[in-house]
Every structure is written in C-alpha cells, then in structure tokens.
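The chains shown are only part of the set, and none of them has been moved.
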C-alpha cells in the first residue's frame, strides 16, 4: 500500500513521520519544499506536485483551513483530478462541516474514497502517534485503513458513516476546549481579585476535580499569563469558533457560550493577539476586571 | 478533644459519621431529630439544642444556605452565644463570602476560633471521607484540627489566612462545574442535531480529553436526560451562581459565563425545575434547539 501525505505543518510533519517510521512507502508534499527534507532523510519520497502524491492508494491531508484544503483538493491540479478511482483521501484537517460534505460528494462522483479523520492532540502527540482520531466514512473504507489510523493515534473513534459528522465532532471538541479556557479565565480573575494566589488555586483545581491535561496545560498558561509561543494560534481558535457557529446556524442550534467566545476572540484579535496562543482568551476576563491593563 | 456537628443532611451525615468512626467524642445536632438516630446508634451523643453542642472544643456546621447558617451561628441561642473562648467553629457550608466574613469578625470579637472549610464532593465522597477540603483561617487554628480534616477529606487545600477566601474558592469551583454542565449541554445538542449519537459522543469525550468524573457523571445525566433524583438540586446550584455573581459584583469582576448560567437557572426554575438535579441546566440547550419540547 502506497501512502501520500500533503501538509507538513507542525501537526502533519509528526503524523507523516509516524507513517514513515512504520515502514510504509510514503510520498510527501508541502508547499514550502524545505519542510519535506527531514522526512526525505527518514526515507520518504518528496513529490513535486499534488499529482505525484496522488499516485498513492491512500492520501492524507493535514492543512490549516478551509481555503488551503479547498485549493489542494478541489482546485485545479488538485487531488480530485489525480486520485485514482478506488483510492482514498483521508482528510485530517479541522475544517468546516460544509466543505467536508462537498468533498464527500465530489470524491463519490469520481469513484474515489473519502474519509474525514480529524484529530485531537497537540504537535507532541502527533509526533508520538498518540493522537485521538475521530473518523467518519463508509465502514469498509475505514476498516481498510485502520492500521494507518492505529499508527497515528492511541485510539480511533468512529462516529458515523457520513464523513462530515467527524468534522462536526472535532469542531465541537475545540469549542469545549475553548469553554475551558474562558471558564478558567473567569474563575482565576475572580479568586485573584479576591486575594487568592492564582497558581495555588490552579493547583487545587487540577489536583481535585479537574485533574486532566486540558485544564492543567491551559490553566498554566493563563496563570503564567504567558501566551507565546503559540501552541495553537488564536486566529485558528477563532476560525474554529466561527466554524462551530456556522454549523450551529445551519442546524438551528443556539450556543450562548460559543457566542461569548466569538466576542472574546474578536476582542483579542482587535488588539493584535491573533498570533498568541488561543489561551490568551483566558486573559480577557482579567483585563475586564482591571487586573491587567 | 470533644467534637460537635450541626447539620446532618446528605453531606453532613456522612461527614459526622466519619468523625464518629474515628473514635472521637462526638455530639451531633439536627433540626429534625430523627436524622440523629443513626449516629447515636454508632456512638454519638444527640444534643437537644445548639447550646449542648457548643460544649465541644470544635464545632462543625454543614448547612444548606446562608439563612440556615446565619440562624444557627448568629441567631438567638446560636453558636456565637454558647461557644467557649478558644473553641473553634469550622464552617463547611457553601455560603456567601459576605456571611463568612461576618462570622469571622463575630467569632474574633468573642475570642472564638473560626475556620471556613467548605468541601468538594458528592454525598458518597462525604461518607467515605474522600472529600476535598478547602480551608482558610489562622494557620495555627487549622493545624490544630488537621487530624479532623484528614478524616473528612482525601486532601486539604489551605488557601488563605482569611477565612472567607475559602468560600470564594468553593463558589468559584461550583461555577466551574456549572460551566461544564452548560458546555456539555450545548455541545451535545449540536452534535445530536447534526446526526451523531450523543451517548457515543460522550464516550468519545470522556475517554479522551475529558477523562474525569465531573465530565463523565454530569455528561451521563445530560445524555440520559435523567435529572431525577437530584444529587444536587437546581435551586442550590442557582443559589451558588447567585453567590458567585454577588462576590464578583463586590470585587468588580465581570463574568460572562456566569451571567449565562444565571439566565439558564432562572429559565429552569421558571418551568418548575428547582428540585431537579442542577445538570438539568444542560438540557436547556436541547430545548432551545427544539430537540426537547
């Protein structure tokens, strides 16, 4: 089985590396060619364009946003044009439900397979093959690549036969993480202004009720007020909140917490924070309370 | 060392029982006398009134709300009147920051000790001595009862020398739990309306990013839409959100998520839900989305 991988950003590079290390025949492609060198050193082939990657049986994509994926998959000289009938496009990017649905339809019309398989986890988890994979698509298709998903993740959750449902689940998960950030920002501002040390407070929370990395890691960034370098940039978090709200609008589901988050991200980027870590949203409650300028 | 315990509700009964089993000389008091029988059977003394309990060196209170604690502690024939100089009142109830501050001052004027020691944990944890204790007060006072706190809880977090800071921390913790409920309610409504099974979705969340009891337990209630019997009643949750907002108002800290929660609780009780479990707030997003009538 020949594998292709398009998109060697912080997440994609780790994922491709896992596949390479597992001994697969891997061809990679990235817009900026220098990001391919490390993988070539590890035994992968570097493609000159998308057409070359599409000679594979399974092509993964891990791209930044809707526009990037749309260009690569549906644009001229894109995946749709070159992928063989029967070959599978596995889309791991965090993109809109609507785009994923368009891809599902387009691939189906070309007799190509399509699986949406967005992931939970930070770059370190990607490099270690410890992601959580959320997959949706035809059952037999998913089964046919299960070995690959097992290389990338510590567990695969199969949520539906309809690919874009995986994207909905992924987006909702990022929404939940964002609510953790905002909640901690508000609670820490409250206790700090009340005279309680915010570091001790976080220690209390995360060694009792909230003993889980998402609270520990984001809590630490908020307590330290250290939002650089970004693990996950605010403009990406803003994009995900936008996509959650777009999906909710299509489905007619009011989401009051997501609306608050939307305004928080707008405030943050209005003040130039788009490249901070998205946990910087957790600093806005402190600003509102005049704890921060 | 003689111990007194006032308030044998679902939480207090379990806590008093732990102290009794540890072999302490314990006198209990409860407004409804029949709640004292089990403890008397286990070796505790039943007091006829607050004055009798106040013969102890350390008196715990675990009561439902500000009014109950104010009556018992500051009312006529209350603790303040009878507690000996040098004896300690340990207040475990979830009450307002303002009342705790008043108690601190009043006890201090009477040369009585006062520790605020609210707890995290449900009734089963109380019965098992597995609570998380949040304590604040003079350091030597807390040290003098550390053995008792160790009996009640799996860990004691000492947050300040100023007693009411413990109440602020406790209230902020309940606020965080309420945000989990609301967040899950919104996320589950979104994915369910999008065609994803909400039970599977919860399983995914709680076996990956949110692998922690507070998400599992409340998530299960929301997924089952089973809000009776109440482990923690909605009117108590509403009270806690009110107290968080009152503390935040005094401290001048805007809390957008808490404001959303306030409106959710009002909606719930307007529709007769005050005796449901407070996780019923997590069903309102489904109602807004027309998933529930």
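Letters A and B name the chains as they come in the text, with residue numbers starting at 1 for each one.
As a convention for this text, a residue touches a chain if its C-beta (ideal position, glycine included) is under 8 Å from a C-beta of that chain, and two chains touch if they have at least 3 such contacts.
The structure presented is a predicted model; accordingly, all values stated were derived computationally and were not measured.
**Q** What is the total copy count for the complex if 2 chains are drawn?
**A** Assembly-level count of identical protein chains is 4.
Just so we're on the same page, only the chains that are shown with their structure count from here on.
**Q** Provide the residue numbers of subunit A that touch subunit B in the complex, in ascending order.
**A** Touch list, subunit A to subunit B: 97, 120, 132, 134, 155, 157, 159-160, 162, 165, 168-169, 172-173, 175-177, 179-180, 182-184, 186-187, 189-191, 193-197, 200-201, 203-205, 207-214, 244, 247-248, 251-258, 260, 285, 288-290.
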